[in-house]
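As you look at this complex, bear in mind that one protein chain is not there, while each of the others sits in place.
Our next item is subunit A:
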Amino acid sequence: MNYTWDWGAMRQALPLLLTGFETTLLATVLGILVAAVLGLVVAMLGRAPTRLVTIPVRAVTEFVRSTPLLVQLVGAYAVFNTVRPLTIGIAVLGIHYASYLSEVYRAGIDAVPRGQWEACRALSLSPRRTWQAVILPQAVRNVLPALGNYGISMFKETPFLAVITVTEMVAQAREYGANHFVYAETFTLAGLIFLVASYPTSLLMRKLEKRLGH
């Protein structure tokens, strides 16, 4: 219990962790973008008129949603061993979160009143116009806060990418910690950076939720 806390190591590790943090942020932003687009596509496919589409789509999303992200990552990394690790990481994060978000979109689309669909019908809008001009603008409004919250949760899961050799923040913390035997300092610092970045964002999301009337 007579451990002396090495503040100097913490100060020296900080710039290194911040370069790792850039990768973390990049993966989060691109990952949530993939998830947002793919989730919407999946949600719309789930409303296709034929069961030949809806049942396989639902089965796949259910499977992706119920299996561990870490195993998906490591598996994809081992199978597609010629692709850049960061690309695989972003793709897997995106697909995994798309399976969550498709449910959110589905709920958002379901929340658009029936009358809106009927009005589109009555105006004989094409399906494309119906989605683009009427349904989606209302649905996305319902989905926005959830998108933010899932973004935060993805942000905290990006350290998984370290397992497939992406040098994001925690990988940097681990390496610096191993080289100088200062794990306590570097991991504490990494945790604090996560806290400092995610807490204000979560407060912001809560505010957004209130403003949109959830």
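Please note the rule applied: a contact is a pair of C-beta atoms (placed from the backbone, for glycine too) under 8 Å apart; a residue touches a chain by one contact, two chains touch by 3 or more; residues count from 1.
In this text, contacts and distances are computed from a predicted model.
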Among "HEAT repeat-containing protein", "SusC/RagA family TonB-linked outer membrane protein", "Sulfur carrier protein ThiS" or "Ectoine/hydroxyectoine ABC transporter permease subunit EhuC", UniProt-listed name of the chain not shown: "Ectoine/hydroxyectoine ABC transporter permease subunit EhuC"
Hidden partner chain, touching residue among A:Q12, A:Q138, A:T167 or A:S198: A:S198
Residues of subunit A in contact with the chain not shown: 1, 3, 62-63, 66-72, 74-75, 78-79, 100, 103-104, 106-107, 110, 146, 149-150, 152-153, 156-157, 159-160, 163, 170, 173-174, 177, 181, 183-184, 187-188, 190-192, 194-195, 198-199, 202-203, 205-206, 214
